[in-house]
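Have a look at the structure that comes next, please.
One protein chain is absent from this view; the other protein chains keep their places.
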Amino acid sequence: MLSLLKILWIIGITAEGMTGALAAGRRKMDLFGVAVLASVTAIGGGSIRDVLLGHYPLTWVAEPQYLVLVVVASFVTVSMPFLLENFRVVFLVLDAVGLSVFAVIGTQVALGLGHGFVIAVVSAVVTGVFGGVIRDLLSNQIPLVFQEELYASVAVLATCVYFLLRALGASDSVTVIVSILVAVTVRLLAIWRGWSLPIFDYQERS
Amino acid sequence: MLSLLKILWIIGITAEGMTGALAAGRRKMDLFGVAVLASVTAIGGGSIRDVLLGHYPLTWVAEPQYLVLVVVASFVTVSMPFLLENFRVVFLVLDAVGLSVFAVIGTQVALGLGHGFVIAVVSAVVTGVFGGVIRDLLSNQIPLVFQEELYASVAVLATCVYFLLRALGASDSVTVIVSILVAVTVRLLAIWRGWSLPIFDYQERS
Partner (left out) sequence: MLSLLKILWIIGITAEGMTGALAAGRRKMDLFGVAVLASVTAIGGGSIRDVLLGHYPLTWVAEPQYLVLVVVASFVTVSMPFLLENFRVVFLVLDAVGLSVFAVIGTQVALGLGHGFVIAVVSAVVTGVFGGVIRDLLSNQIPLVFQEELYASVAVLATCVYFLLRALGASDSVTVIVSILVAVTVRLLAIWRGWSLPIFDYQERS
């Protein structure tokens, strides 16, 4: 039986995979490039987290069907990119859901391995954000997540809410659901209102 | 005693290392950059595969003499790049051999760890292709393998042939040799005839 968190994770990797496919299209890659960029965007963050924390086997290695799903979703994206343009808002919501779910899963993995708050935050950020970082590296641009409206900060927020609710004695499912809801809401508000972190602009005098 | 596959692997890492050295030269790197680019091109794919699959120790860590060979080959390349220009065809063949051998080895590693077809394909592609991907990242260009004539697809093909022959009851050595021969042939035909996968060209309307 699939839990709610797993269903949200499947939605998340599908949505993230589609953004990877679009990035490949912007760079005129071939179908293989599309499949690779979709895969690393969807599962790259979780893979880096697992490698750094020594958490084997990796999710997609143990359950390769989810990798197949991401590749199929990327080919669907290729056959109907026009649809995505008409569903831009749906996409922003799905991406926010993906980011938030990934952050909560990252937090849980770190806690499950016995780590504390700092590593849980790192794990949430790596899971939520680093797939997109590799996508941007492979399509040769400065990673957007370092410049965009509150993106990685939302992963940090999800971990904070998660820890707070656990400290207050909330049940597992309440903790998971509320953390995700808060994170999704803040991310969407940040896009809508243009919230962002301060920029550090450092240009050497020549 | 060295097996045929190991001899082909040594040829493969040498050839791939030389392509890494040339990429370093195109970017005017120093001798250290040459050695690093040669090394990551030759052994980067296998290293990423081993890290993702938790397959320790890595080949070059257990047998560092092959790393030394790659570095020596890269310095030979530096001292006589003119030779490479006159052997361009030899090089394309060696690169095709490297790709195909890496793919077959990747398939074998995945099978040896008890994985199925999907992970075997991923392992073949990562082993065959990701060294070149890191090379291109470090020399700051969009990875060529995402745009070139059937490159990564050849790794997928090698795994498919491998599985087919095993299912037909072929012996280990027949399976290895035929998989490599088919992959090399298709790769060279693809270069010769300009075969490539469809390109996904997605430019947002502004």
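Order of writing sets the labels: A and B. Residues in every chain begin at 1.
Keep in mind that, in the parts below, a contact is a pair of C-beta atoms (placed from the backbone, for glycine too) under 8 Å apart; a residue touches a chain by one contact, two chains touch by 3 or more.
Here the structure is a predicted model, which means the values were calculated and not measured.
From the set B:Ile13, B:Val34, B:Leu53 or B:Val101, the residue in touch with the chain omitted from the display is B:Val34, counting the whole complex. Summary of contacts with the chain left out: across A:Ala35, A:Ala152, A:Leu165 or A:Leu188, the touching residue is A:Ala152.
Summary of contacts with the chain left out: across A:Ile7, A:Ala62, A:Val118 or A:Val174, the touching residue is A:Val118.
Touching the omitted chain from chain B are residues 21-22, 24-34, 36-37, 47, 51, 56-58, 61, 64-65, 67-68, 78, 81, 85, 137-140. For chain A, the list of residues touching the undisplayed chain reads 51-54, 115-116, 118-119, 122, 125, 133, 137, 140-143, 145-147, 151-153, 196-205.
Criterion: only the chains that are shown with their structure count from here on.
Chain B has its Cα centroid 30 Å from the Cα centroid of chain A.
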